[in-house]
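In what follows, a structure is listed as structure tokens, so that the remarks can point back to it.
With one protein chain removed, the remaining protein chains of the complex are shown where they sit.
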Amino acid sequence: MCGVEMSRRSQRIQQRLQQQVKPNISCREGHDSIILEGVVDNWAQVVRAGKLAAHEGYKGVVNRLAVEGLTLPPPRSPKLKDTALDGLHVDVLIVGGGVTGCAVARELTRKNIVVMLIEKEDDLATHASSRNNGMIHPGIEPHPGTRRAHFNVRGNAMYDTVAAELAVPFTRCGSLILYQERWERFLGPLFMARARQNGVPGVHLVNRNEALALEPHLTRDFSGALHMSSTGIISPYLLTIAYAENAVRNSARVSLETMVVDMKVREGRITAVRTNRGTLFPRVVVNAAGIYADAVADMAGDQFFTIHPRKGEIIILDRKKGHLISHVIAKPRLLQVKSDTKGGGVNRTIDGNILVGPNAVEQPFREDYSTDRDHIELMLRRYLPLVPELSPTDLITYFAGTRPATYEEDFIVERSQYVRNLVHAAGIQSPGLASAPAIAEEVARLTVNALGEVTQVGDNPTFDGHRQGIPEPERMTWKERDALIQSRPDYGVIVCRCEGISKGQVVDALRSPISVTSLDAVKRRVRVGMGRCQGGFCTPQVLRIIGEQNGEQLATITKKGGDSFILAAETKTVRRGS
Amino acid sequence: MRKLTCIVCPNGCSIHVNQDVDPWNIVGNLCPRGIDFARKELTNPTRTVCSTVRTSFATVRRLPVRTRGEVPLASVRSVMSEISRLVVDREARTGDTLIENVAGTGVAVVATADLADLIEWEDCDGRPICSGD
Partner (left out) sequence: MIVRNVDIAVLGAGPAGMAAALAAARGGADTVLIERENHLGGILKQCVHDGFGLLRFGEMLSGPEYAGRFVHMVREAGLAVLTSTFVAEARRDGDESVLMLVDRGGVTELHAKAVVLATGCRERSARQVMIQGTRPAGVMTAGAAQYYVNVLGYLPTTRCVILGSGDIGLIMARRLTLEGAEVLGVFEAKPTPSGLSRNIAQCLDDFGIQLHLSRTVTRIFGDDRVEAVETAAVDEKMRPVAGTEERLSCDGVILSVGLIPENEVAEALGVPMDSVTRGPLMDQNGQTQVPGIFVCGNASHVNDLVDYVTESGERAGAAAAALVAGHRTRRLLPLIADSTVLLYAVPQFVDMDAPESGAVVYFRSREELGVTVVQVTAGEETVTCHRYQHLRPPEMERLEIDLSRIPSDVTSLNIGTESVAVAEVKS
């Protein structure tokens, strides 16, 4: 397209933003994107402008609008600084240890190449990948023709195999979207058409009696439902860790507390990547950096999108109510078919808790996981009535996550158009978890192509996609459990009374292929502290086990890396002025 | 008029003392101990001090202790300081005197648990450690 046309388009957009958002916003073209610049009054205006500029023929929206008086904090960075990785040459460097990056790493180890994954936190799956509802979406919500639709449906179908290979518990629980009579005429055909367009199997309209036969504890206040049998449920952080452990078993390397500082790009290729642990020389870089994927793209000189963080809060209810439902239960939002995010609802997690939410809140902070009382109470009021036997007193905890959404509200899964050895797996918001196996397959293919331009790539003859996970005694028969304890007495010492987790599981978590030392890392692997007492009884015991296994003083053990020490000082050593 | 909460027993009687008369008028107590408490509290308040001391045993780092009797309220901090400096390296038993006269109060500090019990029961692997190991 010619220069004049492009300018006219950007002028048109600029005019629209100046009229509808704020008069001082300016737009210009660059790098195939539309770049927004200026200062506005509040974050809602930033998001509004970004959305208005999207889908106008540009590759993406780069939103550099700032808010008057708002300074955004820098990314949480590792305190570690050394040269452990300095001078390392690798075939593929994956930036980001969420489900996308870890799945890509595992897929790449099918080839005979050197794979390194770096993650800035002290563990994998600390951001979006551990802060979602674990739902493997059926693929009916994304707009047809989007990458989200494509990868969701494809990924969903892969889960039985992936979960079995990686020894991660997975269930195709199915989902029910309940609707009221007045919407029946619209939604039924709309959803069925969408299912056909996206290629979603197992979608049926059911009447109220049929729905209640599937879920006897549901509210009676609906007239019919959409039943989707391909919906599944999994532990998203366990899956992420399983992917990474299998990758490591197949000779990939994972370096935690490692953050990209900058990149050297020459003649359209990344030649070096500088981190807090030294400079690496990768042949190909995969950008799977989640909420900071735009920053990583920028470092490579290829930013054509901006992430706007959309927070979601989630509530967890006591496991003893878990038997009430098995499907994911949701209500449609009136504009759901046009909305960017799910309606939220109630589901049973793979561990048997009930999960409520998520909601969706546009806000400027990428790593702010604080919650808001009004939001939590609103979600309880809104979703608990779906299953009348649930009560607010069943609440055991709530938390938040951030969706790394682009303004186009779609995945970016492609080779960079400008940097020949860069592959993007960015903007992976919902249904990112469901899509992960398919995205990983595609990103691996693109990466191998890029790699193949500079070197020979053969298959890895010793690739073994099977992972042996940490035993879960609670899922065994009594005989199996007895036999396990006979061989591993630590499995008979229960440290987490609410969830029945044994010392053996904690020890195995600490001895797992990717070395971790914090309380939250152990929690993600074996669920200690996730029960109704929220770590009140077990935390001291887990601390002792970490200290014992790692030969550490208790005071050096952290909750989540960095300075998050659980204990401040020894008693008998602190003296306050009188 | 002074108002005190008696700490002798869980009742926590609210005691009012009128110091303008002689003898003082003391009301609010449900039992005679409250009278004694009120008088003492306003002339020479005392408290028991319960705490822990360090041990030289790696698997049982602290031993609970208490003062055998009450010490002046004003000396609680120095009592705590002296307790903090103690390290028990033998198998003390409940009631054993660990400090004869703490912070010059004339009151002893005693163990309130059997160290052997704590060692035996507190081992991380549940293995009883025999004394001498």
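The chains carry the letters A and B, assigned in the order they are written, with residues numbered from 1 in each.
Here is the rule we go by: a contact is a pair of C-beta atoms (placed from the backbone, for glycine too) under 8 Å apart; a residue touches a chain by one contact, two chains touch by 3 or more.
Small disclaimer: the values here were computed from a predicted structure and weren't measured.
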Give the residue, chosen from A:W43, A:Y369, A:Y418 or A:F463, that touches the chain omitted from the document.
A:Y369
For the chain left off this view, which of A:S7, A:T83, A:T271 or A:S564 is in contact with it?
A:S564
For review purposes, identify every residue of chain B that touches the missing chain, sorted by number.
4-12, 14, 30, 47-52, 54, 61-62, 64-66, 73, 76, 80, 94, 112-114, 117-118, 121-123, 126
Could you pull out which residues of chain A are in touch with the chain that's been left out?
76, 320, 368-373, 376-377, 395-399, 473-474, 478-479, 481-482, 485-486, 489-490, 492-494, 497, 500, 502, 532-537, 539-540, 543-544, 554-555, 558-576
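Keep in mind that, in the parts below, only the chains that are shown with their structure count from here on.
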Chain A to chain B, mean C-alpha position gap in Å, rounds to 53
Would you mind writing out the residues of chain A in touch with chain B in their complex?
493, 544-545, 548, 571-572, 575, 578
Contacts from chain B onto chain A in the complex sit at residues 52-54, 62, 77, 81, 84-85, 124-126
